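Some notes on the structure that comes next.
Only one protein chain is missing from this complex, and each of the others stays in its spot.
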Amino acid sequence: MERIPILKMGDYLLVTIQVDMHDRLALTLQDDLTERIARTQARGVLIDISSLEIVDSFIGRMLGNIAAMSRVLDAETVVVGMRPAVAITLVELGLSLPGVRTALNVEKGMSLLQGARAEQENVNGRGER
Amino acid sequence: MKPKEEKSRIPDMIARRESDLLADWTREQLAATTLRSDLMRESELREQSRQFLNLMIRAASQQLSLNDINAPAWEETREFLSSISRSRAHQGFTPSEIATFVLSLKQPLFTMMRQELEGDPRKLADEMWVATTLLDKLGLFTTEEYQKGREEVIRRQQQELLELSTPVVVLWEGVLALPLIGTLDSARTQVVMESLLQKIVETGAGIAIIDITGVPTVDTLVAQHLLKTVSAARLMGADCIISGIRPQIAQTIVHLGVNLTDVITKSSLADAFAVALRRAKLVITRSENHG
Partner (left out) sequence: MAVVKDETMSIKSSEDVVRVRQVAREYATAQGLSLVDQTKIVTAASELARNTLDHGGGGTVRLEAINSEARRGLRLTFEDHGPGIPDIELALKDGYTTGGGLGLGLSGAKRLSNEFEIFSRVGQGTRVMITRWK
């Protein structure tokens, strides 16, 4: 069965969505990611949607779900690379993707994730999770 | 008693005397002062005239009265005139020159009708009236089509202008500024906002300052577009600051009930820039050197 590949980069997971996903594939990704975060105890997830020409309410909700579930598992999620036409359409659609942090590209997304982690560790006052 | 409406004999007359009429009409057009031999070859003129006469005969013979050129019978003729009008407009003819194509048919037509209806002055008068009103309508139609063609050109040029004038400025690394000037209308705002978002992607800027100091008034639609742009930028991972909101605009926004609580606003571009630098974790220091 087809799956979206999930790469491990140190303590972080990277997902690059390059195909026009049908709903089942999106749900599989959601499940796979959740399972992977738990198993690897990843600190963060970077989802690259720079190839997506369409993000509709289903995919939007999927992103929101991933962000929520990873937070429960003590990981941050950042979505990067949203295209202007997609952003304009999502706004028009009324989807604000609450709880989903965004960045322009993978590089900025990673520094956001690392920064978020560092901040959290400062707040916690210790280096452990 | 109202006389029974007779079918006009014009289509028959034209059909019978077609080649003579065509020759006369073409001669008339070639002799006119409005002839643009620089723009159109004689052979092309002849061909267009021939086609028009043909279409006229076909359309006119389908109807009892010839006074409604919007009837289905005249559709082909209208399409023909429409395409001639647009192509001649494209070639550089003026609307009068284009209308003359149709109107110049009057003289040769009347001459022919006088010959055909010599013995029946009353009929001649009636038919001449029918012919002149018909050709006037068709002539006016070409002018309307010319107008439509021009409007299309203007609209296209406006769109191109909008797309070209994208005044997005890179203030500093990662900081963009969009100084808007003049009255904003919905269309222009949309285009400008789309280009801002595009520039954000291209430059990788994390912050965009939209300065509306130079905008005298803002209506609901424009305010909504601005807010939508801020939301879209945020979804992409960039922040927007709106600066230069003058007291009058602030009042309008409040009156319109537009919700700005989620948006950072600063009254001046300079203040906005300071905020942008802070967020980008940039600091400007004065150098100690003297000269």
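Structural remarks
When the chains are written out, they are named A and B in that same order, and each has its own residue count from 1.
Everything below uses one rule, namely that a contact is a pair of C-beta atoms (placed from the backbone, for glycine too) under 8 Å apart; a residue touches a chain by one contact, two chains touch by 3 or more.
Here the structure is a predicted model, which is why all the values come from computation and not from measurement.
Considering the full assembly, A:88 is the residue among A:6, A:66, A:88 or A:112 that touches the omitted chain.
Touching the chain that is not shown, out of A:8, A:22 or A:71: A:22 (per the contact rule at the top).
Screening A:31, A:56 or A:107 for touch with the missing chain picks out A:56. By the touch criterion stated above, the residues of subunit A touching the omitted chain are 20-24, 53-58, 61, 84-86, 88-89, 92-95.
FYI, only the chains that are shown with their structure count from here on.
Inter-chain spacing, taken between the CA centroids of subunit A and subunit B, is 46 Å. Remark: subunit B residues 194, 197-198, 200-201, 204-206, 228, 231-238 touch subunit A in the complex.
Every residue of subunit A that touches subunit B in the complex is listed here, in rising order: 80, 82-84, 87-88, 90-92, 96-97, 102-105, 108-109.
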